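Apart from one protein chain that is not included, each protein chain of the complex appears where it belongs.
Chains here go by letter, A and B, matching the order in which they are written, and residues are numbered from 1 within each.
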């Protein structure tokens, strides 16, 4: 029972990170109909930027802010400089370009920082509080809950309560009509990429310190898990992404606890297969066909 | 080299199609010189002659590299047919190569019979390809890419979960008998790899020239139209995946022979990304382009290694190749989706348009 509780909290904490990352994927998917395979690499780049600043100044929070800003900026750059010019007549093209970006970003980071894991500090202790002899949560886990929770709330408010959010949704769903109505569709697209990359870099900042540290390929596995989370929830559904993230996090935690850690990638694959073949629209989507 | 069926072949057609929205255009074939097209058998025989000649003039290490090019050509040729002609993007071909490699290792260590081991490798990879292909046939674009990405990531996990068989991260060594005395090892390796590569290329060329090739392109270009024309879409896609997987299996088996060992580290995710680069740079769907891609997969890392050695920087090593590959992918995709070979015609078209 102790183990179950421990694994549940561990899974929720990881799941929230996957949720944030999946949310980033969903944001771009909704805005541009691209699954951003470079999301992981972009997030790592942002984490490196934050890491450099933290090392130079000694302030975690300054590094944290820099990482988020770098994420936003990277999103803008990637959209304006590269993605905008991709021929979208085939969904392959966007994927291929994103994968090219992955190689570029990982290679560049390797040259700048070296291909070694660099430990990243956490702002709060990761020692767990014990409740009745069971180690439940650490301060850091609470920070993760709070950070991801705020992002979800902020994004929800942004999309449902603000004019910018309305314009972004309009630009994504009916670009031609929106253009006629004076919405800067291109601008909204850039904004969408920036937001998504910002959220992605937040997820990176949250997950990297809990693993071996920052490394050019540190987010590869996280990306696959988050992709699975986004698909489970339905690529179109932000709420689905959050719930999908939690499902994936819990699944991986239980599998690694009760079966074996090395089985977890297979569990992700199995989940993907089951969901894609059984309910291609994801658990929270009404569309039937998986046609991009 | 494969050309496009006559009704929609040249790059000019492609250009007009790119703007016509609902018609998905999932890859571009090389421009074909109409009228002059030697039969694939002739091309392959010529290729064989050249390779045999090369193996006698090249020093051993170059022969080894030549062998590696041949091994890569097997998988890039198969992948370019799948992605370029049929429009299915697979990031799982590294994993399929691993399947072939492990099968060869296990069979070889048990029976020490190389032809049998190759047959087993192809058979098992074909089955694996059929399974993934069945799932893939229901998926499109990013979903397929995501699923096959997960397949690529799963290799080390499988190797360590079934460590009794696959020996985890450490992998297996492959027992091989040395080649006949009179042939140097590297020459023998080059012959082995290129025999396989040329057979693969020949079969793929014949396949894509025929009715099946037409079906694959039809499915890629417009599923609805293909269905109306009586093409069985799912079957075409699964078969394309299976054929492509078998080629990857051959390549994996060749790599196992070349490396005399197999381990998950030899089939990382980046391998799958490199393969993608290889087929994109030569023009998706072109077997000729697959050859260029395979060559670059060997030459670019070697070049970037010598550059970094001259620069005296450890960090450049390995990473420089990543950047070059990535830039190539992005630039080719943005500027010349038809591959490097299509650039001249694109330039001339741009000049024409600007006039």
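Convention: contacts are C-beta pairs under 8 Å (C-beta built on N, C-alpha and C of every residue); 3 or more make two chains touch, one makes a residue touch a chain.
Methods note: contacts and distances are computed from a predicted model.
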Listed names "CoA transferase subunit B", "NADH dehydrogenase subunit M", "Fe-S cluster assembly protein SufD" or "ABC transporter substrate-binding protein", matching UniProt entry of the absent chain: "ABC transporter substrate-binding protein"
Among shown chains, those touching the left-out chain: A, B
Contact with the hidden chain (one of B:176, B:203, B:233 or B:335): B:176
Among B:118, B:292 or B:325, the residue in touch with the chain that has been omitted: B:292
Sole contact to the chain not displayed, among B:78, B:146, B:249 or B:268: B:268
Identified contact with the non-displayed chain, of A:89, A:108, A:201 or A:262: A:262
Residue ranges of subunit B at the interface with the undisplayed chain: 1, 33, 38, 43, 46-47, 50-51, 53-54, 57-62, 64-66, 68-69, 156-157, 160, 163, 167-171, 173, 176, 178, 185-186, 255, 258-266, 268, 288, 291-292, 295, 299, 302, 305-306, 314-315, 317-319
In subunit A, positions touching the absent partner: 2-3, 6-7, 10, 110, 114-117, 119-121, 126-128, 130, 135, 138, 211-213, 215, 217, 221, 256-257, 260-262, 264-265
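Here, only the chains that are shown with their structure count from here on.
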Chain centre separation in whole Å, for subunit B relative to subunit A (CA means): 31
Contact set on subunit A toward subunit B in their complex: 34-35, 37, 82, 85-87, 89-97, 99-108, 110-112, 114-115, 217, 220-221, 224, 227-228, 231, 260, 262-266, 268-269, 272-273, 276-277, 280, 290-292
Subunit B residues within the subunit A interface of the complex: 17-19, 21, 23-27, 83, 87, 89, 91, 135, 138-143, 145-147, 149-151, 153-154, 156-158, 160-161, 269-270, 273, 276-277, 280, 313, 315-316, 318-330, 333-334, 337
